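This is the structure, below, for whatever I ask next.
Removed: one protein chain of the complex. Kept in place: all other protein chains.
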Amino acid sequence: MPHQQQELISTLHECMTACNHCYNACLQEEDIKMMTTCIQLDRECADICGYVEQAITRGTPFLSELTNVCAAICEACGKECKKHAHNHCQHCAEKCFTCAEACKAA
Amino acid sequence: MPHQQQELISTLHECMTACNHCYNACLQEEDIKMMTTCIQLDRECADICGYVEQAITRGTPFLSELTNVCAAICEACGKECKKHAHNHCQHCAEKCFTCAEACKAA
Amino acid sequence: MPHQQQELISTLHECMTACNHCYNACLQEEDIKMMTTCIQLDRECADICGYVEQAITRGTPFLSELTNVCAAICEACGKECKKHAHNHCQHCAEKCFTCAEACKAA
Partner (left out) sequence: MPHQQQELISTLHECMTACNHCYNACLQEEDIKMMTTCIQLDRECADICGYVEQAITRGTPFLSELTNVCAAICEACGKECKKHAHNHCQHCAEKCFTCAEACKAA
C-alpha cells in the first residue's frame, strides 16, 4: 500500500476514535440537551471514517467518491464540535478538520 | 419514516442481496478468471448499499451525499455485471440500475 | 435463499429500524439524562443487526456465531428499553425480543 494511503488510514482512524470518544463523553455531560447534534454527528462521522478505512484497505476503485462524502461529514462534525467548550469536543473538532483536509487531498 | 424512504430502503436491500448472491455465484463459475472485476464490484456495491440502508434508518443528515456515491457504485457494478451472460449477473445488473435511479432521485 | 433466512433478515431489519428510531427519539426526550444507556444500546443493537443482515446475504459460514452475539445484544437492548414508558422504547423492546428469539433459533 502506498505511503500516502497509509497516512490517510491513520488519519481516518484517529478521527473515528476521537468521534467515538466525544460521543460517549457527550452522553455523560451535565448539559447533554445541548449536545444532541454533536452526539448524532459523532456517530455519523465515526461510521463513515470506519467505512472508508475498510474500503481503502480493500483497494476500492471509488476512493475519491468516498473521501469526498467523508470530508463533508468530517467538516460538519468538526463545526458542531467546535461550538462546545468541552475538551473532548475541541479535540474531536481538530481531528475532524484534519481528516477532512486529508480526505480532500486523497 | 416517509413512504419514499421506505421504498429506497427496500431497493437498497434488494440490490445488496443481488450483489452478494452474484458475488458468491461468480466465485463458483467455471470462467472465474473473467469474473474478478464483477466479484470486486459486487462487494463494493453490497457494502455501500448496506451502509446507506443503516444510515437512512438512523436519519442521517447526509442522505444526498451518501445516495450520490451509492448511485455511482451501483452504476459501475451494473455496467460490469451487464457484460456477463450468467443469470445472476444479469439479475444483479438490473437491481443495480434500479438502485442507482432510486439513489439519484433521493 | 431459504425461506427461513429471508424471515430472519426481515426480523433483523425491523429490529435495526426500531433501534435507530428509538435512538433518535431518545435524543429528543425531556428526560434524556435517563436515556443514555438506552441510546448506547440502541446504537449497538442497530449496528450488529445491520452487520448480521449483510453477513447472511453473503452466505456467511459463521451464521450461528454471529446470531448468538446478536441475540445477546438484542436481549440487553430490549431489557433496557422495556424499563422506559416512551412508546418508541416499548416498541423497540418488542422488536429486540422478537429478534433475539429469531437469532437463537437460527
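To keep things simple, chains are lettered A, B and C as they appear, and every chain counts its residues starting from 1.
Note that a residue touches a chain if its C-beta (ideal position, glycine included) is under 8 Å from a C-beta of that chain, and two chains touch if they have at least 3 such contacts.
Given the structure is predicted, the values throughout are model-derived calculations rather than measurements.
Per the touch definition above, the residue from B:His21, B:Arg43 or B:His84 contacting the chain not shown is B:Arg43. Screening A:Asn24, A:Thr37, A:Asn68 or A:Gln90 against the full complex identifies A:Asn24 as the residue touching the chain left out. Considering the whole complex, the residue from C:Glu7, C:Asp31 or C:Glu65 that touches the absent chain is C:Glu65. One chain of the complex is left out; on chain C, the residues touching it are 40-41, 43-44, 47, 51, 54-55, 58, 60-62, 65-66, 68-69, 72-73, 76.
Those residues of chain A that touch the chain absent from the view are 1, 13, 16-17, 20-21, 23-24, 46-47, 50, 53-54, 57-59. In the full complex, chain B contacts the hidden chain through residues 24, 27-28, 32-33, 36, 39-40, 43.
Definition applied: only the chains that are shown with their structure count from here on.
In whole angstrom, the spacing between the mean C-alpha positions of chain A and chain C is 25. Contacts with at least two other chains are made by residues 24 of chain C.
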